[in-house]
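One structure is given below, encoded as structure tokens.
Only a single protein chain was left out; the remaining protein chains are all shown in position.
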Amino acid sequence: MSVPTTVSTAHIRVRYPETDRMGVAHHTHFFVWFEVGRTEYMRDRGCPYSELEKQGLFFPVVEAGARYHRPVRYDEELRVETSLEEVTAARVHFAYRLVRPPAGELLASGFTVHAAVDASGSPRRIPPEVRHRLLACEASE
Amino acid sequence: MSVPTTVSTAHIRVRYPETDRMGVAHHTHFFVWFEVGRTEYMRDRGCPYSELEKQGLFFPVVEAGARYHRPVRYDEELRVETSLEEVTAARVHFAYRLVRPPAGELLASGFTVHAAVDASGSPRRIPPEVRHRLLACEASE
Amino acid sequence: MSVPTTVSTAHIRVRYPETDRMGVAHHTHFFVWFEVGRTEYMRDRGCPYSELEKQGLFFPVVEAGARYHRPVRYDEELRVETSLEEVTAARVHFAYRLVRPPAGELLASGFTVHAAVDASGSPRRIPPEVRHRLLACEASE
Partner (left out) sequence: MSVPTTVSTAHIRVRYPETDRMGVAHHTHFFVWFEVGRTEYMRDRGCPYSELEKQGLFFPVVEAGARYHRPVRYDEELRVETSLEEVTAARVHFAYRLVRPPAGELLASGFTVHAAVDASGSPRRIPPEVRHRLLACEASE
């Protein structure tokens, strides 16, 4: 089921150990920031991921990708914009944009695809109420 | 210029802090292991990346992606197989396979694309002798 | 020169990859959070560390330690309290407390000692105005 894209926003500040000897943030940490964005997206829709795990629903990453447009430096405050691209019976697909406020210059973009599994790692269908919450166009208060 | 794929092999052992509370290695660390593989690939061809940087040639990642096929656990010894997919005047494209010895079960696969830049981050052509070494079908002794 | 302890406060939220397969945050990440606290301490006193580095003053860690009192879990919002314990001609000593709001339960405590060096790693005296700012009892506005 394809969905109208609604965006959640998270803020990160680049930490010193996230930089490498090239003087800029290392590419692996962008995926950590995407996860910060995803955590906020789910919390915004009233289904925090920590709660899903308590209910035995896990979303391991089965595919991930990123494009890096501009370098990012120590102590910069950046914005992660997360949207839900698609949710099927057993998969969730998120997209991310890392931008520099206030102008919103695009620094990197990326995506992750997640399988729904139980605590033992076996495939599990995403419960309808979780799907509905994830799909909500408006973040819950 | 497209090249016959020649593979370099690196070995990693999954470290405790590379696991997450799902009990398996977190997806971001696979990109760190790919980098370990890439470092070995370049060393094998007689152009260690640390030497390239001393000569003012840097290869920041401009695109990266991975598919995760099977979970990976603490203390497992795994093999990273790295190949050079393509090298152009200003870009290098590597591919990676993470496999479990001895059978060689495929755990994850991925790629990175790198731009050639100088110390200031400006685009730079890849010097011919670096290209030739990277393209060498046989690893140098 | 010993100083009256004045505290700066930073907030962190535990990220998923900061947890390990024991289900709690791995002990190494506490040092990353201490660094987040230290960055805020220095910004609060009007001498952001990124500015010091631009002036050729670096503070590599020469000693670090931590005591871990209680486990910390994914998605918890925690507070890092940073204080300056001592500043000499060539060293700075910070102390940290990681606490859980709102009660302020102590989760971990630690310290770092830093040498002042220049870009080449040679010892350097801490300039008087940097020392005065670091020692300021009140955070600057």
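Labels for the chains are A, B and C, by order of writing; each one numbers its residues from 1.
To be clear about the criterion, a contact is a pair of C-beta atoms (placed from the backbone, for glycine too) under 8 Å apart; a residue touches a chain by one contact, two chains touch by 3 or more.
If you're wondering where the values come from, they're calculated on a predicted model, not measured in any experiment.
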From C:R13, C:H27 or C:R124, residue that would touch the chain that is not displayed: C:H27
Absent-chain contact - pick from B:V36, B:V62, B:L106 or B:A136: B:V36
Hidden partner interface residues of chain A, rising order: 16-17, 19-24, 26, 28-29, 74
Interface residues of chain B (partner: the chain not displayed): 13, 15-17, 32, 35-36, 39, 48-50, 73-75
Contacts of chain C with the absent chain, listed as residue ranges: 22, 24, 27-29, 31-32, 58, 60-68, 71, 112, 121
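Note that only the chains that are shown with their structure count from here on.
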Homomeric contact chain B-chain C: same or different residue positions, threshold half: same
Interchain centroid distance [CA atoms averaged], chain A/chain C, Å: 28
Geometric centre distance via CA averages, chain B-chain A, whole Å: 25
Residue list for chain B, restricted to those that touch at least two other chains: 22, 24, 28-29
